[in-house]
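A protein chain is absent from this complex, but the other protein chains hold their places.
In order of appearance the chains are A and B, and numbering begins at 1 in each one.
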Amino acid sequence: MSDAVLEVEDLRVHYLTRFGTRVQAVDGVSFSLKEGEILGIAGESGCGKTTLVSGCMGLYIPPLHHTSGDVRIAGKSIIGMSLEQNRKEVLGRRISMIPQGALNSLNPTRKIKDLATDMILSHDESADKRDIYERLRERFERIGLDAAHVLNAYPVQLPAGTKQRVVIGISTLLNPKVVVADEPTSALDVSTQKAVIRLLFDLMDQGIIASMLFITHELPLLRHVSSRIAVMYAGEIVELGTTEQVIFDPRQPYTKALMGSMLSAEPGQRDRKPVAIEGAPPNLAVPIKGCRFAERCPSVRPDCKETKQVIRLVAGREVRCQYAS
Amino acid sequence: MFRGLLKSPAFVVGAGLFLLTILVALFAPLFMNVDTQTRVGLAYMPPSSEHWLGTDHLGIDMVSLLIAGLRASLHVGFLAGIVATIVGTLIGVYGGYKGGLIDDVLTVATNLFLVIPSLIVLILLSSSLDEGRSLSLIALIIGCTTWTWSARAVRAQSASLRGRDHVSLARINGYGTFGIVTLHILPYLLSYIFMVFILQTATGILSEASISMLGLGPYDSVSLGKILNEAIRNEALTDGAWWAFVPAMVLVTIIAFALYVINTAMEGVFNPRLRK
Partner (left out) sequence: MQAEPYKFEARNLSRVFRNGKKTTVAVDNVSFTIKDREIVSLVGQSGCGKTVLAKMLLRLETPTSGELSFNGRPIGAERDPRDHWRQVQAVFQDPFSAFNQFFTIRSQLKSSFHLFKEKPSPREMEERVDQALLAVNIKPKEIEGKYPFELSGGQMQRMLLARIFILRPQVLIADEPTSMVDACSRANILDYLMKLKEELKMTIVFVTHDIGLAYYVSDSIFIMHQGKIVEQGPPDRVTQHPESEWTRQLLDDIPDIHRDWIQRGPPKSAVEPAAGTIAETA
């Protein structure tokens, strides 16, 4: 267990809508991330993966609230910290995020070097500015950027691929134990995407990133990036296993449907009819009694809507379905 | 969207002030005797408990004059605002949607009007009309010379909507320019046009105050600008009769200020990029 860099234990996170309704976006998620591993979180929009990210980082800013459960990074819990404490000790240093739409997360009115310096100073006020610049230069060169040019530029002057590298560079300056990449390449074209993933692998190999949580809805990407995959649906993990298990031998009905719906340009795929499921995920503002996928499940049985589904071990991986075999 | 406006303190202050002046203008006559004809005292009597702001050069109650003037100025402002907004919107939305040659021609026309100093036109038109100068006519003249701002503002918005998917869909449903502009562009611009109208009204009030101050205002009615004009002509300030000039000036300034503040607040809400 001491191998685990990030442990999430029965985490439940909710947010309050404008009208005061409580939406349980993450409802009992548990997993652990080992050092040196990339764990993929797969799911579609609305499944709770983005809320899970905020939860793992301790970013419980209203309307987002922590309901119950624990999050531990390198053994120390981050639940219950004030935001101030969280910002100082946790964010950027123990756990860092590469956000979705990273291209817009850079403050357009400041030079890259100033943004990076601010990041460092917010964790260590006593750091020497010149020393910082040297280290920034060294780190940026290491990640394949023309440091002198990039550091002195404004975000708007840089192309999309370079900006993505800069964001990754700044997020990993302090060698965080856990890096959370939330759809880091969805807005990029395929060639840039490949380059960014290569960069992430490189950073892992160099020890700059110890372990990574990779969140995406693109399954083929996870096939190549992660060693284990957790599939989320309606705020819960429905299947968690190795990449081989989840992609090639899914056991839970939603995972099966998701894998079956993939369209790829590989020979033989034209004869395969992709799986289609009617309906939409359930409304999480309303407490759900039984299985959340029961409404749409092609193998639903009469008691699925009544019995709450718990995680079981099936064929060497975790599955949330009482009838999976 | 309007909830956002109510959250902005600037909007609440501006709207509040403006609403107050409108209420006073509309309802004051119900509570007090607004009499702009009767001499109630000597010329330039200072403020007293009977006549809160004294009398003018003819001995008429200043408060009555101010209320009547306020009503007239608001009348001109709103009418001019309506005219300018309608003209400007029609030209702007059409040019913005069509683009190309039509847009170029309309833009040139707009720029021409922009370059001609509207005050000069107003002065020329007003002086040639002499006795025919009614409040409504003045409002019309102001409206027809100050629409250029609306045209440019609406044009930009219309052009940005041109490429939207729902407009493309309407086109492939066979709708022509008129149908698309009325059904698919104007509804999306309604709140913007309202904001434009507020600004045009402010312009109207100020324009009226300017030309009336120069003595080219309405022939028969009282207006805030006319009050100022009379005060200047009868040397009220040198006589020390500040009450004949200052309150009218303050009223004009308050109205203009309120309307500009409302406009800024609305810009902030409708144009999120400005918010930061």
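Note that in this section a contact is a pair of C-beta atoms (placed from the backbone, for glycine too) under 8 Å apart; a residue touches a chain by one contact, two chains touch by 3 or more.
Source: prediction; values computed, not measured.
A.B. asks: I'm checking contacts with the chain that's been left out. Which of A:L33, A:V166, A:M232 or A:I247 qualifies?
C.D. replies: Answer from the full complex: A:I247 touches the omitted chain.
A.B. asks: I'm checking contacts with the chain that's been left out. Which of A:L221, A:V238, A:C291 or A:C304 qualifies?
C.D. replies: A:L221
A.B. asks: Touching the hidden chain in the complete assembly: which of A:L16, A:A148 or A:L263 does that?
C.D. replies: Checking each option in A:L16, A:A148 or A:L263, the one touching the absent chain turns out to be A:L263.
A.B. asks: Residue-wise, where is subunit A in contact with the chain that is not depicted?
C.D. replies: On the side of subunit A, residues 44-45, 74-75, 93, 120, 123-124, 126-127, 131-132, 135-136, 138-139, 142, 173-175, 189-191, 193-194, 197-198, 201, 204-208, 217-221, 223-224, 247, 257-258, 261-267, 269-270, 273-278, 280, 296 touch the unshown chain.
A.B. asks: Touching residues of subunit B against the unshown chain: what are they?
C.D. replies: 164-166, 168-175, 179, 183-184, 187-188
Methods note: only the chains that are shown with their structure count from here on.
A.B. asks: Could you please state the distance in Å, as a whole number, between where the Cα atoms of subunit A are centred and where those of subunit B are centred?
C.D. replies: Roughly 54 Å separates the two chain centres.
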